[in-house]
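One chain of protein is taken out of this complex; the other chains stay put.
For subunit A:
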Amino acid sequence: MAVDTPAPQTGDRAGGDSALRDQGGALRDGAGQADIHARQIAGLDALELGTRRRTGLAVRVWAGLWPVASAVAIVLAAWQAVVLAGWWPEYVFAGPGTTLAELGRRLGEAEFYQAVAVTMRRAVVGFALAIATGLVVGALVSRIRPLRRAVGSLITGLQTMPSIAWFPLAILLFGLTESAITFVVVLGAAPSVANGLIAGVDYTPPLLLRAGHMLGLRRLSLYRHVILPASLPSFLAGLKQGWAFAWRSLMAGELLVIIANRPSLGEQLHFARELADSAGLLATMIVILVVGIGVDLLFGAADTALRRRWGLHQVTT
């Protein structure tokens, strides 16, 4: 072979230890020949792989932050403008200044944190139960064909049902209790989780199924090593949507099912309206919005991380 070998830039990746590699049924003939091969290919690979540049941390933080900051500024300005227009008196529709001051005051009180803790505990318990339910139902429905036909469209139907419509039944069944709230949160979120899993299983690339089959994976092992990992992005999207439904159902529930001596965000909203405490009401709404967005951002980050790992983020916008 009279080919010029490009300098192996990536060091000694295929260097002189070729004699040591010979256990796994992969025997090498003449080490010299193999070395030339290795060096040629290493050279070609070095050509194929470009080097990537990394942007600095400060730049990335700023790039993520400024759209949020400007959006907040725009909302605050519009809000102030509506207040200044004077359609409603200040005690009915408080301005951003009063509201943020009220919010600041509440952030200094223990009662506020108790309310947030109660609400978040309900959210976490309800959402966790919804995930468990969605996983079991989704796995069964995607595996068992007759069940598929019977239950498949029912799940989608449940998804379109407004969760508040469940409350009369829930209250009838469970009374004004935590169980009534949990029941509705689970019903609200589980269909999205199940649907995400089912869609992921359905859209597992056939090529990967065939590859798994050729590797000797069957039934349960095929499910574990190919189908489940392949449906992860879709499942994650289902989780994200499920969270949105869970959070909405929870707020509806806390407005309707008020349990004595157990402060919650929904309950604060309810009493703020009764007391015509406009600033308090808006402050609570901001907290609800921020929590909802915060959790959604977590799912977004998980999704981005997954896409990056799998190389699904090719198109940057």
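Following the convention adopted for this analysis, contacts are C-beta pairs under 8 Å (C-beta built on N, C-alpha and C of every residue); 3 or more make two chains touch, one makes a residue touch a chain; residues count from 1.
Throughout what follows, contacts and distances are computed from a predicted model.
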Inset, instruction - Out of "ABC transporter", "NitT/TauT family transport system ATP-binding protein", "Thiosulfate oxidation carrier complex protein SoxZ" or "Alpha-ketoacid dehydrogenase subunit beta", flag the one the UniProt entry gives for the chain missing from this complex. - result: "NitT/TauT family transport system ATP-binding protein"
Legend entry - Contact partner of the left-out chain, one of A:A85, A:A110, A:M214 or A:A260: A:M214
Inset, instruction - Would you indicate which residue among A:A42, A:L158, A:V201 or A:V295 is in contact with the undisplayed chain? - result: A:A42
Legend entry - Sole contact to the chain not displayed, among A:V186, A:V226, A:M251 or A:L265: A:V226
Legend entry - Positions on subunit A where the hidden chain makes contact: 3, 10, 13-14, 18, 21, 23-27, 29-30, 33, 37-38, 40-42, 44-45, 48-49, 207-208, 210-211, 213-217, 221, 225-226, 229-230, 232, 309-312
